[in-house]
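Below you will find the structure I want to go over with you.
Only a single protein chain was left out; the remaining protein chains are all shown in position.
Letters are used for the chains, namely A and B, taken in the order the chains are written, and counting of residues starts over at 1 for each.
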């Protein structure tokens, strides 16, 4: 007989009764609040087109590199999981075969957030009531497949059912934002906004740079031939994104070096790049400079600046060549913030118009660098536990390592950072549970009064994300009051 | 109605009943022991003059960079908090306005050690019984202000009431120690001793170096014109500090590089500095060399050597230029000990006359470098969790990351490292509670017998600090026995 899939109502809470009671109370206070999603990777076309989802494998397995990364690590080829190759070489084409293979190896995910998210998605979104394993694979597949045919399982219906308050996508600098426009122009009221992510046009030594610049020039209606034009075009694109609802930008670099060049030097680098001669060192200098420029522009247009450093992309060349980017082969590296961010923070970190949200894949920087920086510079907030650390233990360490130095109000609230649309409720729920349990532990150790914990949990669940990303429209009064509004900022 | 301020008698203990019972017993055994304070920043003039404290804001808020750092990070300007500027530009002059502003934002400190220390200070030193918030701000201010007028709230009376056994200050190499002399010459019996901190005269590339050297020459009665004279003067000053009761020296560097130069090379660097030509590289070499010299002198005069590396001072230039040093803008950097300390430890680390107490702001070094080094070299002890980590979670991690490799006896005991005189009892109390809870967890997990835990808690609370810093006068018999007195050391 198949084992029952049950989500324990107290899951992720401490077993200690004194903690659990408080954790449950705190969680219940926020469990049904709307989901604020200020950073993520859901394709806007999904909500623009509102087409029915394909079958379960294409929905849940093939696009999720958390899943096939783990299977690959245990010798299941990506071809066997139906991941499309760049050159169109044949891969497993039968979605049921892929699903069965996934189910056969679902034990690999025991103890991981991927399994927690999926189980909750199965149970709460699709009413699946058996545990997925080799035997139940097809039963679960069919149950999900059947639901997907219903109209209330279309993207917009789910968006509404998930109670998503706002969903931010991530979009290249040259993006037309046509899907965002389509959503706006539709009769559907869901709030889906873009985020300006111009990395590709800062990577001047990349083979893809010329193409990206061409697209950027096209989008802006002005070919970039010098640095002044580049700045003009970027400002123009930011203004366009803002007009489409954007409240933020996002920047991925390996090292978060910040350093201002003078304009002639920036132009020399750009000219070199336009001639196809830029080196890796040129790019590093240019990126460091452009982070300064992005901060400057943020002080002028008010877009919140996000910094996501520390990922060595496409570490596995074979996977990259065969399958492309974002295929589970990105590996973190040690990251330095204190010296690297100094130029930016000295130039703009005390400017009341800037909010800089910094993320990390190097947890040793939480207590050493990031909490001290966020606990000092007015502009800086600490992004939530990111990527590999968007997990139960990861979030616990995040709070334990940052709260005592930075407090809770210098953190940026939760974001789900996901392209897996179906997993959004599960991810927020997990975060709310972990934060409730964290506060409950403080209460049970008499480090925090219970009434203060109740005041904080709303901020952690919703308020800080809204406040950090200027997503305050329609914020309930009780949650608005989450940040100090100092006179001098 | 204002909420009551209550300090729970079991605060900071695990909620688990098996742990809590033992933690309480262990804590009670040491709760009333005298406070040994071997490292701190209380101005000795405070106890020399024994003048009444000013009103609450000047006492508790304005001098505490933990407080205004957090407010500043949330947009409250330092001017609005009444922090005096270097150029005398006007700042908020009304202490009640500053106090109100602090109380308005006291929620920012929820979950931080600053709030734990302040609440305990309010409750236990000043008998305040309402929680500080925007509404109770003036009531709390008045209650404290009233107490401060009483004679038993003068510094010496509080020192005695706090049951401080010995208080070590931190003093520059050129300091006259006149306040220490005045305390000695007074009829008050409190033990206040200096610590020799010569950093300023080792920073040969600093614009302030020439002035520091002039003061040093004056204090020593000998102008320094060469390296031999520099060594002579330092030895002379150390002897003077020792004659005034000092048992230790303290050294702050960014990187703890140690490396001996030959004397002619050291002299070349000093000559370059005297001509105002020393570079940053010169300074790094000179500091690395002077750490070797300080260790050598310690083997001769017996002063315990403390090393505090890893802080990037004055990261925020704007704050530094406007307000000066120690204003909350110091940020840690990654720190290396294994290679950097090797020269010093090979030269002096097995010398039974040296004690080297190493601190860190880079917690990744606890288990990787510092516990292995302290668990091997006879001269080395691990300083307590420092600065940002002088906190509940910080102290827990410290014990969890170091005990299994270094044991408890290679740690240096607690020190409060504070300039906030009023917070001293709260800081020691918190440390004693966290250590009691740590040992109680070992007991509850059957990793330590309860009777052994009782033998250890006195060492952690008092004995190790006395033993490490040679502050043994009047140590109760039962606490003296905290270190192995091996035959060969």
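The rule we apply is simple: a contact is a pair of C-beta atoms (placed from the backbone, for glycine too) under 8 Å apart; a residue touches a chain by one contact, two chains touch by 3 or more.
In this text the structure is predicted, and so the values were computed from the model without any measurement.
Peer 1: Of B:9, B:211, B:324 or B:352, which one is in contact with the hidden chain?
Peer 2: B:352
Peer 1: Determine which one of A:41, A:69 or A:184 touches the chain that has been left out.
Peer 2: Considering all chains, including the one not shown, the answer is A:69.
Peer 1: Taking the full complex into account, find the residue in A:16, A:336 or A:435 that is in contact with the omitted chain.
Peer 2: The single option touching the absent chain is A:16.
Peer 1: Considering the whole complex, which of B:3, B:239, B:254 or B:408 touches the chain not shown?
Peer 2: Of these options, the touching residue for the absent chain is B:408.
Peer 1: From the listed residues A:391, A:415 or A:468, report the one that touches the chain absent from this view.
Peer 2: A:391
Peer 1: Across the whole complex, list the residues on subunit A that are touched by the chain not included here.
Peer 2: 3, 8, 10-16, 69-77, 79-80, 104-105, 107-113, 116, 131, 312, 315-318, 328-334, 361-364, 388-389, 391-394, 397
Peer 1: When the complex is taken as a whole, what residues of subunit B touch the one chain not shown?
Peer 2: Residue positions of subunit B that touch the missing chain: 16, 18-19, 336, 338-339, 342, 345-346, 349-350, 352, 364, 367-369, 371-378, 380, 400-401, 403-410, 441-442, 444-449, 451-452, 455-456, 483-489.
Everything that follows uses one rule, which is that only the chains that are shown with their structure count from here on.
Peer 1: Suppose each chain is reduced to the average of its Cα coordinates; what separation in Å results between subunit A and subunit B?
Peer 2: Centre separation, subunit A to subunit B: 40 Å.
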